[in-house]
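Showing just some of the chains, left in place.
We just call them A, B and C in the order they show up, numbering each chain from 1.
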Amino acid sequence: MAKIVVDVMLKPEILDPQGKAVAAALPRLGFTFAKDVRQGKRFEIEVDGEPTAAQLAEVEKAAEKLLSNPVIENFTVRVEK
Amino acid sequence: MKIGVVTFPGTLDDRDAARAVNHAGGQAVALWHNDADLRGVDAVILPGGFSYGDYLRCGAISRFSPVMEPIIKAALDGMPLLGICNGFQVLAEAHLIPGALTRNHELHFLCRDQKLTIENTNKAWTSSFTHGQEILIPLKNGEGAYMCDDNTLAMLEGEGRIIARYVGENPNGSRNLIAGITNERGNIVGLMPHPEHAIDSLTGPSADGLGFFTSVLNSFLAGSVK
Amino acid sequence: MSLDTVAKAQENPDASQPFAELGLKPDEYARIKEILGRRPTSSELAMYSVMWSEHCSYKSSKVHLKQFGEKAVKTDALLVGIGENAGVVDVGQGYAVTFKIESHNHPSFIEPYQGAATGVGGIVRDILTMGARPIAVMDPLRFGPADAADTRRVLPGIVAGVGGYGNCLGLPNIGGEVVFDETYLGNPLVNALCVGVMKHSDIKLAKAAGAGNLVVLYGAKTGGDGIGGVSVLASETFESKGPAKRPAVQVGDPFVEKVLIECSLEIFAEDLVVGIQDLGGAGLSCATSELASGGSGGMKVQLDKVPLRDPSLSPEEILMSESQERMCAIVEPSKIDRFLEICEKWDVTVTVIGEVTDGNHLEITWNDELIVDVPPRTVAHDGPVYNRPLAQPAYIDAVAKEVINVPLPTTAVEITSTVLKLAATPNLADKSWVTDQYDRYVQGNTIQSQPDDSGMVRIDEKTHLGVAVATDANANWSYLNPYEGAKLALAEAARNIATAGAKPLAVTNCLNFGSPEDPGVMWQFAESVRGLADGCLEMGLPVTGGNVSFYNQTGSVAILPTPVIGVLGVIDDVRTRTPMSFDRAGLDLYLLGETHSDLAGSEWAYLHNQRGGVAPVADLQREMRLIEFLVAGRTKKIFAAAHDLSQGGLAATLTEMVLRHNIGATVQLDNVGLMLLSETPGRVVVAIDPSQSAALTQEAPAQKIALTKIGVTGGDSLVINDAKISLTELRQAHTSTFKKLFG
C-alpha cells in the first residue's frame, strides 16, 4: 500500500492569518528561529499497490478540483514511501 | 465571592460570563491575558470566543498567555476553574483535563439550543443541579468534538468525571456524547455549551445555565471550595 | 518605470498614461488634467481611477439618490445623515444607533468564503468608524436555483464565510434572507448589515481638522489585496518589482478585526481622535482624500511609512490596496502617546503616516519625493456624475398583460399538498441549516433572531431599551413594477419590525441591479429609488445611508432588480415585545388586513413558472395604520403573538407559526385557495387570548383595519378547513429541504 501526499498552501501573495498567528506566538515561547511561517494542509491518500502514472494524474486533477482552491491556493502531489 | 473572568485577545463571551457571575450574586473581576496575578479572586472562568482567532488549534496559543501560569498553579491547588467552549479548549491544551477538542463531525460551526443531562453534581460547578437533571442551554462551536483514547474514556466514565452529556442526536461527534468533564479533584470543569447565555429566558433559551454560577457561590459559602 | 513624481508630470506633460485600463473614460481623464493643470502622476491617476469608479463615486446613481435627501422628512431623530460612513439615529435615553447595509456580491462569486467574510468585515468597520460598538449583523443573501451546481459551490462557502467572520468578531447574527432565483446564478448577492450603538456624545466623523494633528494608520499591514477594485487588471498596468500577479481576492483576518474593534473602542472611550475613517473600497486613496476633504482640506502623507505585508508594492498599489482590517485616525499630538499605548496593549500595528496641514492640498510623498498633490475634494467628491439614459424596458408592458393562471387548491388533498409544497420550497423552507452556522447568542442581548420577523437586541440592560431591524426585498414585484416593488419592500420591512411592537425609525438600503449602461436597468434603478424615496417620505422615515451595487449580470441578462431595504425600529422595553408565535392552545387567530387576488409575483406563481401579472400597489397609509395598531397593541398587551404575511402568503405564515412552538391550529377559510396563496401586502396574523377579543374587535375597525377571525390555536396539526396536516409531517417538509440540498 502506498501513500500519495498532496500539500496545499496558500499562494504566497495571499494573506495567511494562521501562519501569521503562529509566527507571532513562537517568539513569545522563546522560539526565535522563524523568519516567517505559512500554514497549509496536508492530505495523505492511501492507494492500493504502487501508484501508477495514470493514478497520479488523477490525483493532480482531484487536487485541483477538490483538495485545493485554485483561486487562493497552490498544491503539489508526490508519492511518499 | 470574587470570580475572575479572563479576556484573551479574541475572547468574546467575557462580558456574558461576567454578567452571569454578577447575576448569580458573585462579583466578577476582569482578568487580562497579560496579567501576572489573579487579583485575589476565588475562582476563575475562561470564557468562550476565538482567542487568537482559533488559529493553529483552538486554545493552543492562549494556553501560553502569562495569566495562565498563576491560574494553572491555583487550579492545581484546588481553586475552582471553569472553561467554557474556547475555555474548555484552553484547559485541554494546557492538559489540565484529559483529551482534546476537535472539529465538529459535520465540519460546520453549529449554534443551537442543546439539551444536556447533568451527571455529576458533587463538584464545585454543578452542586446546584440534581443528578440526571435535564437542562437546555446554547451550544455554539466549530470544534467541540471531545476526543480521547479508550483508556481515558473508560477512566472518565468509571470515575464519574463526565459532568454533562448531550441528549439526543450527537451535535458534534463527541465521544460518548460528552459535553463537559472535570479533573480528578473536581475543581476544574471544561464545558462545551454556554451556561452564561442561559441566565434568563429573555436572552437565552432558559435560565438553566445559572446553576453553574450559583453552584460555585454556594460551595464557596459552604466553605467546601478548596 | 521609475517613480513618477509631480515634478516629472510637469516636465513631461504628454507622457501617455493607462487611464483606460484603469477604467477611466477619455473625458474623465481630461477632467483630471484640467483640475490639476497638468497630467496626473501615476499615483494621482491611481487615486482618481479608484475614487471615480462606479463603486466609490456613485457616478451613475448620484442623480437619483439625491431624492433621499430632497424628499426626506425633517426629523430630529437623525443625528447624522447620508454622506458619512453610516447614518446615526437617536433612539432615546441618550443612545444613538447606527446601521447600514453593504454588498459584496462579485467577490463572493469568485471566492465565496472570503468574499462573504470580507463583506461582513467591511460593514462592521463602517459602523465602528462612527464611534459605535457593533452589536449585531444580518445577511440578506440571494442565489441561483437551489439545485444548480454552482449554487452548491457558492452557498455553503458564503454561509461559512458570513459565519466564520461574524462569529469570530462576537457579533450575533440576528437575521437575513436566503432567496433563490435563476437570475442570481453567476451573480449571487451577498449583502451584509451591521448595527452599532453608542452614546450621543461619542459620535465620530470622518474629518481631518486642525493643522498639526497627526494622521495615524493602524490595524493590519498593507498587502496587495484587491488592488484596483475597478479592474483587476489595474495593477498590472503599473510596472512593479513584485510578483506579476496581485491577489485577485482579499482575505480577511477576523481576529485582527476583533482586536481592532476593542482597541478602537478603548481609543474612543478616552476621546483620543479628532476624526476617523475605515479603509474599505479604494483603501488609502479613499481614507486620505475623504478625511482631508471632510476637514479643511490640507494633509501631508509619507506613503513610504505605511507598513507593508508585501515589500514589493509600488506607491500606486499602496494607494489602491484594499487590504482589510485597517483604520485611519486623526490624532492631536498631545494624545498620540496614549493612542500608541492602547495599540500596543492590543498588539495592533500603528504608524503615524502624516499630518493635517493648512491649505487645501493633499500632498503625498514617497521617500521625500512629491508624488501626489491634489485638492482632496476633487478626488473624494467631485467625481463624474452621469445622467445615464433610461428607458422603460419592453418587458414591463408585456408581463403586465399576462394573466396568472395557477391551480388553486379546494379539496382537502389539494390543500394539504399545497401547504406542504410551499413549506418545503427552498425560498420558504426553514433556514436553520444556514442560521445554525451563525452565533446568535454572543453579547447576551439577543431578544429575537431567526426565524422571527425581525432581529431584536437589547441595548440597555437596566431600562430594557432595544432596537429591532428587518431587511426585505421582493424582487419578483420589483421586476413587475420597480416603483411599487421598492415601496412594498419598505412596507414589509417596517411591518416586520412592527409585528414585535417596535416603532420603525429609519431606513437603510442596498440597491442591487444589473448594468447601469443598459437603459432598461437604469430605468429599473431610477424607479426603485423614486419608489423608496416616495415611500420613506410618506411613512415619515429618513434614509440614513445605503449602498449601490451595479453590474450584477451575466452577459446581457441582469439580475432581477433587487432593492434590499433595511428598517430599524426602537422598542422601549424588549420584555414586552409581541412574540412571533403562540406557545399555548386556546388562543384566537385573526387575520388583520384584506386579501385580494394578488398572485402576480407570488411564490405560488413562481413555482408554476409564471412571472408576469400586475404587482400589488402599495397602500402606505394602510400600512402605517397597521403598524401603529401593532405597536399600540403591544403596549396594551392585546396580542399573544403576531406574524406578518409575505412570500408564500397565509400558508407560509401559518406553517411558521405552528412549527415555532409545536402548537397546532385549526382555521376555517372562505375562498381557501386564494386566502392561502395570495400575497396581498399589509397583512398580519395575530393570536389573542379570548379575553382580548373585545379590545381587538373594537379597535381594529376604529383604525380602519380589516379583521377576520380565522381560527384557534391548539392540537398537534395544522387544520385548514377539511385538511389536516400533522405538525410532524409539516416539520419534515419544512426542515429537510436545506439538509437535502446542501448536506
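Criterion: contacts are C-beta pairs under 8 Å (C-beta built on N, C-alpha and C of every residue); 3 or more make two chains touch, one makes a residue touch a chain.
Values in this document were obtained by computation on a predicted structure and should not be read as measured data.
Chain composition of the entire complex in this structure file, expressed with the shown labels, reads A x2, B x1, C x1.
In this text, only the chains that are shown with their structure count from here on.
Rounded to a whole number, the gap between the C-alpha centres of chain A and chain B is 34 angstrom. Under the contact definition stated at the top, the residues of chain C that touch 2 or more other chains are 253, 255-256, 347. Residue positions of chain A with contacts to 2 or more other chains are 17, 21. Those residues of chain C that touch chain B in the complex are listed here as 160, 163-164, 167-170, 253-256, 258-259, 346-347, 432, 435-447, 458, 461, 574-575, 743. In the complex of the two chains, the chain C residues touching chain A come out as 110-111, 114, 220, 223-225, 243, 245-249, 251-253, 255-256, 309-310, 323, 347.
Taken together, the chain A residues at the contact with chain B in this complex read 17-18, 21-22, 25, 28-29, 39.
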